[in-house]
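Just passing along the structure, written as structure tokens.
A single protein chain has been omitted; all remaining protein chains appear in their positions.
All chains are identified by letter, namely A, B and C, in their written order; residue positions are counted from 1 within each chain.
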Amino acid sequence: MTGGQLLLNGLAAFLTLCIFSFLYRDNPFYKFAERLVAGVATGYWTMLLFHTNFVPVVWNRLAHDGRYEYIIPTMLGLMMWTRFSKKWSWVSRYSIAFYIGISSGITITLSLYASLFRQLEATINQPLTFDAAGISSFLIIVGVLSALVYFFFSAAHKGSMGVISRIGIYVIMIGFGAGFGMTVMGRIALLVQRVIFLRGYVNSLTAFFGG
Amino acid sequence: MTKKLIMLLCLVIISSSLAIGQEAIPDSAGLAPPAPAPPTNVRVVDRPNDAGHGLIVKWDLSPDDSAGLNNVAIYEVFRAGSPDGEFISRGVVPRGITEYVDFDETEPNSEHPNPNFMPVNSTWFYKILAISDNQVRSEFSSVASGTTIENWIHTGKIPIGVAAITFTVFLIIFISSARKGKKMYVRPLAGINAVDDAIGRATEMGKPILYILGLGTAGDIATIAGFTILSRVAKRTAEYQTKVIVPVQDPVVLAVAQETVRTAYLEAGRPDQYNPENVFFVTSMQFPYVAAVNGIMLREHPATNFYMGVFYAESLILAETGNIAGSIQISGTDQVAQLPFFVAATDYTLIGEELYAASAYLSQEPVQLGTLKAQDYTKAIVMAFIILGAIAITAGWPFLRNLVTINL
Amino acid sequence: MRFLEQMMKIDRRWIYLAIGLAVIIPAIIPFTVPVPVSKEVKNVHDFVENTDSNNPLFLAMDYDPSSMAELNPMAEAILKHAFSEDRKVIIVTLAQFGPGMVEEITTRIGKEYNRQYGVDYAFLGYRPYPAITIMLMGTDFRVPFPQDYYGTPLDSLPIMQGVKNFNNVRGVIDLTAGNTADMWIVYGNGRFNFPLAIGITGVMAADYYQYLQSDQIFGIIPGVKGAAEYEQMIGKPGQGKEQVSYQLVAHSVIILFIVMSNVAYFATRRQKKTIGGAQ
Partner (left out) sequence: MKREIPLMIVMVTGIIMFLQYFFPGRFLFIPFISSEKLFEFLNDWVMVIGILSLPLGIWSLLKANVNKLKAADERFYSAILLMGFLVMVISGWMPEWRTKGVHLAIFQSVLIPIQSTIFSLLAFFVASAAYRAFRARSVLATILLLTAFIIMMRFIPMGPISDINNWLVEKILMVPNMAAKRAIAMGIALGATATAIKIILGIERTYMGRD
């Protein structure tokens, strides 16, 4: 490993420790790393967007490809800049209107397809026979129905509605407990990676200085 | 299922057809292995639900496919632009399959010529042969032709359209009945009741409220729900003269959040109290954003933290740091994977649909509450559908399941 | 009781310290720990164990280097198992960036166990469109793979003599990070009815247990934990066991904290109740 590389890895190791120091308490080292990364990330992101989005989607299309229809979205994008002025900032609403209208229209079909129809299909795909698969499928249906009852807003959770919605929130809580428990492994693995990085840096330091 | 299969089949083309090009080699005894009979009854139909760039070739199995000589391995499909033109291979499918979807929707241009492109209303001629285990080719089948047709409506997606329109009708019915003054009951939601307490607490302590809109864009519906709740929160804090801090990570979200807070202060009759610098941009990247928000939490010690919108892995980092800072925390997201962490680490959580319902709850306007009723009725229909669908499939009638199976 | 009350509001930094040590100590002093072996993984192990040396095993390594960390330990454990017991293995990959990685692993472990390429194992290579490739392999491996990864015609490989399609292999183990598992289940097991097992990343595993129940697959190796179980059964600790030693210590620490938290909670609650009763 070259000295320059060692120095850069040292910077990375130092910043890693700066962030970890936050676990003890807020301190100047954490604040330093936090501000440094905010600046670096914004700069990096700006240039990333500039080169990979602005140039091909806006600049090249208008300047080289002759796709003048892109003047419209470009105008809408520039209209966002009226927000710098108090008097004209209402103009930016036109751009926001396009932005939100287009997104909302896409959402309707997308979420009905992915979150409703696909889930419905999976739920009623298995005949309820008296074997392991059938019984699981039956229990899943019971769970889905009771959890849906929990989400009823316009009926009081009293009487039979109360009992079913109670089962529903129990099912939901089991789901959350399982989600939490399953995620621990991946989170520990992330920390292991950082520790292994630091161990590797210490090893390369000792190797470099003839240890 | 079969349709998905066909869609995949049509992708075959390159890889496998290369393998078939080899000629059959007679075996050493000089006895050539027998050739299978070709498939019969070839016909070509339009590929449904497309913009007119595909056809489906169908045939009946060769008599030697799983019967007769039982030596068919694969079928190879050939296409030409005219009956006596040059037939080129389009792909192969394994034995037992009687369909091949042929399509090419890449329009040629000056840089990328594409002779295989299938324009709308173009007629193509097909013939098929069977290839045996020993690579012996059958005779060609008869030639069949078909014309690509541009389909106007995607019939497979109609159930989604019907669902969306039914839902809209429900919404309009309940909103108009609410406008007529019909009283609607909504059950209490703990997370909503906590909002007022949380604002009160901040006022008493003289500390700010931190409102996090998550990592979504201004086009994400969960973020828009977050704006609506922000507006209600900001209106009340304006009345109490409590500071709301909104750090954001997307410039369009920044613009909308500033406008939302400004309007809330205006409606509360305190436009002078609005400070645009309290709604500010931090950075666009996930973890640098989290680092900055963590810093704000530990230095400003907000009395209350709101998390409303789209959240990913940062959910637990933010919620635990908020806990260290001793803030009351109310969260809501549409990200199922993050809900467990919000439930564990924040004081109140709006679970999925509750996030969208929150704006109606906070407004208490009858029109808004009417939409909740429409959601409930739709939910009841969904539940009935599950029960009937499960009974039907158990009885061996898959029609309800097929109704919700969308073949894109 | 004062101790328990302090436990209730223990400074969170002690928890952080414990987690930190739980990861740092195994990093400095490596050790391996026993893992409980689950039935799903044992099924896969027994399957390889019971393969005779005539019927090759079919191993699909359908993952890209991005999921190497979780799936390579599985591939290595299975190959080591098969090679150490003189089982033959046919390998393919249906992942675009898989071939280089697969070649590296198979050659390395093949060398380690003195296995001969072409006789004891073969790597057929990569083809796009997994569903089609699976179905074509169901008719004959030579249709999608006329030659192996190195360009040798399959017929000249001794291992492929008399091996035409899935009927002539013992069964399929698919190592995957995603949707090729579905394709092997639907187009492979569904059409050709061969025994199928999958090795899959930890996050995806939960979605595939249902196929175990419906007998479409006979085993699952879930993530590094599954790999560690496999390594344990064959007595060859590797990356899986190493990863699991971190996980075991960290999980134990968290579990211990949860137990302590509840003990303290119940103890202090009872105490408060008695005080309440006295007033």
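The definition used in the following text is that a contact is a pair of C-beta atoms (placed from the backbone, for glycine too) under 8 Å apart; a residue touches a chain by one contact, two chains touch by 3 or more.
This structure is a prediction, so every number in the text was calculated from the model and none was measured.
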Contact set of the excluded chain (shown chains only): A, B, C
Which of C:142, C:225 or C:241 contacts the chain that the document leaves out: C:225
Of B:42, B:72 or B:254, the one touching the omitted chain in the full complex: B:254
Interface residues of chain A (partner: the chain not displayed): 8-9, 11-13, 15-16, 19-20, 22-23, 31-33, 35-44, 46-49, 51, 53-55, 57-58, 69-70, 72-74, 76-78, 80-81, 83-84, 90, 93-109, 111-112, 114-116, 119-120, 122-123, 136, 139-144, 147-148, 150-151, 168-185, 187-188, 190-191, 193-194, 197
Residues from chain B at the interface with the omitted partner, ascending: 49-52, 120, 150-154, 157-158, 160-161, 164, 167-168, 171-172, 175, 217-219, 221-222, 224-225, 227-228, 231, 250-252, 254-256, 259-260, 262-263, 266-267, 277, 280-288, 290-291, 313, 316-317, 319-320, 323, 334, 336, 339, 341, 343-345, 351-357, 359, 367-368, 371, 374-375, 378-379, 382
Contact footprint on chain C, counting only the chain that is left out: 10, 12, 15-16, 18-20, 23, 33-40, 205-206, 209-210, 212-213, 225, 244, 247-248, 250-255, 257-258, 261-262, 265-266
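Quick note on the criterion: only the chains that are shown with their structure count from here on.
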Best-connected chain pair, where connection means C-beta pairs in contact: A-B
Centre-to-centre distance between chain B and chain A (centres being mean Cα positions), rounded to whole Å: 15
Residues of chain A engaged with two or more neighbouring chains: none
Complex contacts: residues of chain B adjacent to chain C: 1, 5, 8-9, 11-12, 14-16, 18-20, 22, 73-74, 92-95, 97, 133, 324
List of chain C residues in touch with chain B within their complex: 12, 127-129, 131-133, 135-136, 138-140, 142-146, 164, 186-187
Residues of chain A defined as touching chain C within the complex: 23-24, 132-133, 136, 178, 182, 184-186, 188-189, 191-192, 195-196, 199
